[in-house]
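Handing you this structure, nothing more for now.
Note that this complex is displayed minus one protein chain, with the remaining chains in position.
Moving on to subunit A:
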Amino acid sequence: MQLVFVGGGGAAAATTASMSTLSREDNAAMSSEDSSSPDEAELELGLGLSLGGGFKNQQVAVKNQYARILTAKDLPSGVSASSSFSSTSSSSSTLSRANATAGTKRSADSVSAAPNGASSQVVGWPPIRAYRMNSMVNQAKSVATEEYSSIIGKNESKTAVLEKTNNGSNINNSKVRTSLFVKVNMDGIAIGRKVDLNAHGCYETLAQTLEDMFLRPTPTINSIRSSAPQHNLMVEATRCPQLLDGSSDFVLTYEDKDGDWMLVGDVPWGMFLSSVKRLRIMRRSEANGLAPSLQERNGRQRNKPI
């Protein structure tokens, strides 16, 4: 079966006009790659591009195995995709129930490494609308804040055990990890991000994730090859985040339910979760005068919504 550039399935007559702008060299280039591995029975797309033999390896690797969920961040720039497929499909599986999630890379925004080996989160999976996720969170939130406020320190379990106490209903106790996405903006950066607060159990890991998102320079080829753990977004804090300890030019602030901007880190984590609306990484110079503590806040006049 010959693969020809012009005439993909269903192409209307109108498109042939644009097809004629293609050079014959393009046509030749495409079809010669195909005929390099002519297998009539099974159309093998011999790959002239740099995505080489790794595909064949991958075919074997994928079957009957929970292969890694690769996202673009896992593919080091400058290294061809195929070699990363063959190397990573045999590396520790993100979803394998046997393996802990130590050391595996995943994309930035929605991260969780539950120590009990539960499947780690990938952005946008399972495919449930953010609206629905947040509704589920709000149901659980009021219970969760009581749970979380008793959690202190870095090494706590990141999954919440919820006991729902609906009148007369009997929901099983189980580990729940719903999402709570809030927007994060940083002064001087046009692009905002979203971070899942429920992927963290404490301020340290949240700050660390935000630092990775906003304050780290874009990794270069060399830095990715040489320091794989840099992408290790394990929730264990390995260093004191600059955003919290005051050593950075920026401070982490949040807008609460009442519309006030507060410094992050002063109230218990659970209380923070229940009142945070969005985050802002603010220049230290602009952050003077932000209410740092609960007592001060209670003392101030506030306009209540009508």
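Convention: a contact is a pair of C-beta atoms (placed from the backbone, for glycine too) under 8 Å apart; a residue touches a chain by one contact, two chains touch by 3 or more; residues count from 1.
Simple rule for what comes next: contacts and distances are computed from a predicted model.
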item	value
Name under which UniProt lists the unshown chain, selected from "F-box domain-containing protein", "Protein SEC13 homolog", "Signal peptidase complex subunit 1" or "proteasome endopeptidase complex"	"F-box domain-containing protein"
Contact set of subunit A toward the excluded chain (per top definition)	3-12, 15, 18-19, 21-22, 26, 30, 33, 43-45, 47, 49-51, 55, 58-59, 62-64, 66-67, 69-73, 75, 77-78, 80-81, 85, 95, 97, 107, 109-110, 112, 116-119, 121-132, 135-136, 138-139, 164, 166-172, 174-178, 181, 183, 190-194, 218-219, 259, 305-306
